[in-house]
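As you look at this complex, bear in mind that one protein chain is not there, while each of the others sits in place.
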Amino acid sequence: MSFLQDYVYYIGAFGLVLIGLFIILSRRNLIKVIIGLSILDTGINLFLISVGYISKGTAPIFSKPGLVAEDMVDPVPQALVLTSIVIGVAVLALALALAMRLHKLHGTLDLRKIGELKW
Amino acid sequence: MSLELLMVVALGGSLLTYVLGRVSSRLRNGFAVLVSLALVAMVASLYGKALHVSYYEDFLGMSLVLRVSGLSWLFAMTASTLGCLSVVFSLSYMKGKERTSFYYSMLLLVNAAMLGVVLSGDLLSLFIFWEIMSWSTFLLISYNGGPALAAGMKYFVMSFVGSLAMLAGLLTVYGSFGTLEFGGVAAGMLSASPGYILAIFVLFGVAFGTKNAIWPFHAWLPPAHSEAPSPFSAILSGILIKMGVYGFLLIIFVLVGLRNFMALGADGLPLHTVLSIVGAITILFPTFMAIMQNDAKKLLAWSTVAQAGYIILGISFGTSLSVAGGVFHFVNHAVFKALLFMVVGTVEYRTKGVRDLDSLGGLIKKMPLTFAVALIGVCGLIGVPLTNGFVSKWLIYKTLILERSPFLALVALFGTWGTILYSYKFLHNIFLGQLPEKYKDLERAPMTMRLPMTVLSIVVVLFGVLPGIPLSVINSIDTSFGLKPLNVTLWGLASDTGALNTINILAAVFAGLLIVWLVLKSGGRKVSVDQADNYAAGAAIPKDKYQYSVGFYAPLTRMVAPYLKDFMDSFYMRLAGWVGGLGSGIRRIYTGYVGDYAMYIVLFLAALIFVQLTWSPW
Amino acid sequence: MRILWLVLSPLIALAVGLFFLGLSRRVMARIHWRYGPPLYQPLIEIFRYFTQKGSSHGVLFGLGIVLSLAGSIVVILFLPFGGICSMSGSGGMLVVLYMMLLAPLGIALSGGEAANPNASIGISRKLMLALGYELPFLLIVLAIMTHYDTISLVDIVSAQRETASAFASFPLVLSGIAYLLILPAMLGMRPFEVVHAPQEISSGPIAEYSGPYLGLVTIQHALTTFIGISLFVNLVWGGAGNPFVFFLKMLVVLAFGLFVNAAFPRLRVEQAVRYLWRWPTLIAFVGLILVVTLGR
Partner (left out) sequence: MVSPVLLIVIPLGLAFCVPLIGMVSKRFARFVPVVACLFNLVVSVQLLPAVLSKPIVVDLGGFGAPFSINLFVGPVGILFSLLIALAGFVVSLYALAYIDKGPTTRYHTLYLLLLVGATGVVLTGDVFNLFVFFEILCISSYVLVAYRGDKDGVESAVKYLIQGALGSALLLTGIGLLYGLFGTLNMAHIAVQAGSADPIPLFVAMALIVVGLGVEAAIFPLNAWLPDAHSSAPSSISAILSGIAIEVGLYAVVRMVFTVFGASSMLSFLMFLGVLTLLVGELCAFAQSNIKRMLAYSSIGQIGLIIFAIAIATSGSITGGFFQLVSHTLSKALLFLAAGYMIYRSGSMDISSLEGMGKRMPLTAFAFAVGAFSLVGLPPFAGFPSKLLIIRGALADGGALLALLVGLVLLGTVIEGAYFFRVIQTVFFKKGDGETARCEAPAIALVSMFVLVALIIVIGVYPSLIIGVLNSAASELLVRADYIGRVLG
C-alpha cells in the first residue's frame, strides 16, 4: 500500500498523460484533441508538482519559527507549474480561437477531412 | 604579365559587359570583343613562362594558387582564342535576340572560368573555377528555352555529380596530405598506396569523364550541344569539354605521375587499359549515333563524343607519341569542331533557325565561303591528309600499332570511316543537292560570321601542312611530363619509329591536282548549267522534290538501329524517374492528418526509449 | 631514277587499269555469248569524251573529280608495283589507307554538287558499302601489319617474299581468304554493283557527268581498279620482284573478280553489308586473334 501512497501522484500524472495522449492520437475532432492536449498539460503539471512534493510537507516559508528545511515542499516546481499553467492557457486559448476560425473556413472540425495541405 | 591581372580582366570583363549592356548594346559588343581580344593577347604573352602566384592566402586554411605551365598555356590559348572568335561570331548571331547582355556576360564568364581552371595551381581553385564554369554553362545551355531546358538540366545534374565526386576526392587528398597545391599533392602521391591512388583517380575521373563526355557519362552532351546557342556550342564542344582532358592530363601526369598511373588496377586489367577501352567504346558507339542523326547540331554533338574518345585513347597509352597525339587532337578538334558549329550557326542564322538535315540542301550556291570552310572543317574531322586532323590521328594510330593494340586500332580506323559517313551526310544535306525554292534569295553569311570561320579554317590547313608548329609546343609539354621528347620537324616527325613527312604528301597531292587539272583543261568546252538542267530520264524536274536527303543512310539505319540503344542514357533517365518516384512516395508519409503526425512524434519517442531499454546502445 | 618512276608509275597504272577495263568488258561479253568491244575501247572513249562538250554544275563539280583523281594518283605513288615504289618513306600503310579516302570523297562531293538524286543515292550506297567492307578490310590489314610488325607496304612485301606469301602462311591465310571474299566489293563488281546500278539509278554518282568530266571519271575508274587489285597482290599475295610477274598476278586476281561478277546477281546494299559483316568479318577477326595470340 505504501507504494501506492508514495507514488499515487506519479501514477495519477502518468494516467492523465496517457489519457491525453490517447485522445490526441485517436480522436479526430479538433475540440477533442484540444481537450486531450489540456489533459496532457494537466498531467504534466501534476507530475511537476509531485516532483517537489513531500508527503505532509509544509510551505517553504522560513519566517515561521520551528520549521526545518527538510520538511518543506520544494517551491521551484510550483513556480514552474504556475508558469506552465499560464503557457498552457495561452496555447489553449489560441487553439480554441483557431478552431473557431477553422470551423468557419472549412465547415468542419474533423481533422481527417482537413487535409488539404499534405505531401 | 601577372596572372591575377589576367583573371581580374577576365572576370571583371564579364561583369562589366553586363553593366555596359544596360547602357548601350553597341558599347557592350565592342567591349566584349575587346576583352576577349585582350585575353588572347595576355595569354599569348605568357608563352614559355612558368609563373606561380598565390592570390588568396587563406581560404578556410587553404591557399589558392595560380600558375602557368606549358600544358596550361596550350589550353588557355585555345580557350581564349575560341572564346574571342565565338564572341565575334555572336555579334551577328545574337543580333535581335533577347537578353543579349546576359548572354555575352555569361560567355565571357565561361571563358574566364575556363582560364581559371587551366591556370589554377591547386585543386581547390581548380574546383572553384570548375563549378563557376559548370553553372554558367548551365545558364547558357538553358538560354534558348524549350527543349534546351531539359538539356540544361541533364547537363547540370551529371556535371554536378561529377564535381561533387571531385570535391570528395580533393578533400580526401587534403585530409591525407594537408595541402592541395599540385606540387605538394604530387609529392604526397609518390608514397601513397595504389588502392588510395585508385580511389582518388576514380573520384576525379568521374568529374573529368563527365565533363569530357566519355562513354558512360556522355548522355548530357548531345542534347546540350544541340540546344545551346551555336556560338556557345562551338565553345562547349571545342574547349569546354576538353577541360576534362586537361583534368585527365593533370591527374595522370602531374598529380599521380605516369609510373604510378601505369601500375594502377588489377594485374590482368590495368587501369590504363580500362581507360583506353572506354575510349574505344566512346569512339565506336557515338560514331554510329552520329550517322543516325537528322539534326545538324546533334550530329556534330555525337561526333564530339566520338572524337573525345580518340583523345582519351591517345592519353591512356602514356607514351610520348600517344600523348602528343591526344593533346594535338584536342587542339585540332577544338579548331575544326568550333568551325563546324559556327557553320551550322551561320546556316541557322540565314535560314531562320533551320538545322534539320532533311529540309536543307543546295546552299553551296548561296554561301560558297561557308561551304568551303565547312569542307575544310569536315576534312579535318575525317583526318584527310594535309589537314590537322590527319596528323593527330596518325600519331594515335601509330601508337596503337606500335603498342600492338590492333583491336583498338581497328576501332579507331573504323571510327574514321563512320566519320566519313556522317561528315558527308552533314555536307551533302546542307550544302549539296538541290536548292529548295524558299532559299532562293538567301544572302551569304555576314562579315562577323565569315571572319572567325575563315580564321579557323586557315588554322586547320596550317596545322595540317606545318604540324611542326603546334607539335613543338606539345613536345615541350611531353617533356615536362617526363616523357621522351619527339623528334619534331616543321613538316612532321622524323623519328626512328616511323616518319611522317607532310611536305612529300603535299607535293604529291599538288602535283596530282595540277596534272589532273591540266588534263581537264585540255578537254572540250565546259558550260555551266542550272540545277534544274539535270538528267531525269526525260521527265520534267519536279521543283523541291528532286532531292535525296531524307533517310540518307536508311538501309544502314535499318540494320544497326535495333542494336544501337543508348542504354546508359535511358538508365540515367530511369534513375531520375526513380528518384522522382521515390520522392513522391516518401512525401506520402506527410498524410495531411495531424493525428498521424502526432503518432510519429510519440512513436519516435517510444522507439528511442524502447531501444535504449532493450539494447542500451547509448 | 626516282623522279622517273614518280612520273611513270601513274602512267603504268593508267595503262594497266584501262587494259583491265577493256579486258573485263571483253570477257564479260564472251561470257554473255557476245562478241564485245575491242580491248582498246576505253581509250577510244576517253579521247572521245575529252573532245566533247561537258556541262558543269558548279566549281565543286569539277574540283571534286579532280581531287578524287589526284587522290588516286597519290595512292599509286605509295603502292609498290613489283619492286617499284616511288614514295616508300612518307607514312606507309596509314597514309595509303587515308589517301584512299580521297577518291570516293572527291566523287561524292562532285556528285553531290550535281544536285541529282540518283547521284546522291549512289553516293549514299557507296559510303555504306565502304563502311561494310572497310571493317573486314581493316581487320585484314591490321592482322598483316601486326604479323609483320611494320606499317610500311614495302616491308610487308619484302617480308612475304622472304618467307612465304600470306596465303601460304598459317595465321594469315584466314586474312587472305577474308580478303578474297571482300575483293569484289572493294572493286565494285557484281554482286556489289548496287552503287552504280545503271538500270536503276542511271549509274548513280556519275549520272551527271559528260564530256571531259566523264573522261576523268573513266580514268578514275581505271585507276581504282588498278589500286584495288594491286593492293590485294601486295598485301596477301606477296607482291612480286619485277613488274611483269606483278602484272600477271593482278591478271589472275582480275579473272577471279570477273568470274564472281559474271556468276552472281546484284545484292541490295543491306544484303551486301550484312554479308560483309558476317563471314568475311568473322574470318578476318579470327585471323587477327590468331595473329595476336600466336604472334608473340
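Should a chain be cited, it is by its letter among A, B and C, assigned in written order, with residues numbered from 1 in that chain.
Operating definition for what follows: a contact is a pair of C-beta atoms (placed from the backbone, for glycine too) under 8 Å apart; a residue touches a chain by one contact, two chains touch by 3 or more.
Note that the structure is a prediction, hence the values are computed from the model and not measured.
**Q** Let's see if you follow the contact definition: name the visible chains touching the chain that is missing.
**A** When the full complex is considered, the omitted chain touches A, B.
**Q** Just name the one of B:171, B:202, B:258 or B:354 that touches the chain not displayed here.
**A** B:171
**Q** Using the document's definition of touch, tell me which of B:47, B:510, B:567 or B:600 contacts the absent chain.
**A** Counting the whole complex, the residue in contact with the absent chain is B:600.
**Q** So that we can see where the missing chain sits, which residues of chain A does it touch?
**A** Considering the whole complex, chain A reaches the absent chain at 17, 20, 24, 30, 33, 37, 40-41, 44, 47-48, 51-52, 74, 76-77, 80, 83-84, 87, 90-91, 94-95, 98-99, 101-102, 105-106, 114, 116-117, 119.
**Q** Please output the residues of chain B touching the missing chain, sorted low to high.
**A** So the residues of chain B touching the missing chain come out as 58-60, 98, 127-128, 131-132, 134-135, 138-139, 142-145, 148-149, 152-153, 156-157, 160-161, 164-165, 167-168, 171-172, 174-176, 576, 579-580, 582-584, 586-587, 589-590, 594, 596-598, 600-602, 604-605, 608-609, 612-613, 616-618.
Here is the rule we use: only the chains that are shown with their structure count from here on.
**Q** Round to the nearest whole Å and give the separation of the Cα centres of chain B and chain C.
**A** About 36 Å, centre to centre.
**Q** Counting in whole Å, what is the centre-to-centre distance of chain A and chain C, each centre being its mean C-alpha position?
**A** 99
**Q** Can you list the chain A residues in contact with two or more other chains?
**A** none
**Q** Inside the complex, what are the residues of chain C that reach chain B?
**A** Touch residues, chain C against chain B: 10, 49-60, 62, 65-67, 69-71, 73-74, 77, 87, 89-92, 94-95, 97-99, 101-102, 105, 108-109, 112-118, 120-121, 123-125, 127-128, 130-131, 134-135, 138-139, 142-143, 145-146, 151-152, 202, 207-208, 211-213, 215-216, 219, 268-270, 273-274, 288, 291-292.
**Q** Touching residues of chain B toward chain A in the complex: what are they?
**A** Listed in rising order, the residues of chain B that touch chain A are 584, 587-588, 590-595, 598-599, 602.
**Q** If you look only at chain A, which of its residues touch chain B in the complex?
**A** 21, 24-28, 33, 111-112, 115-119
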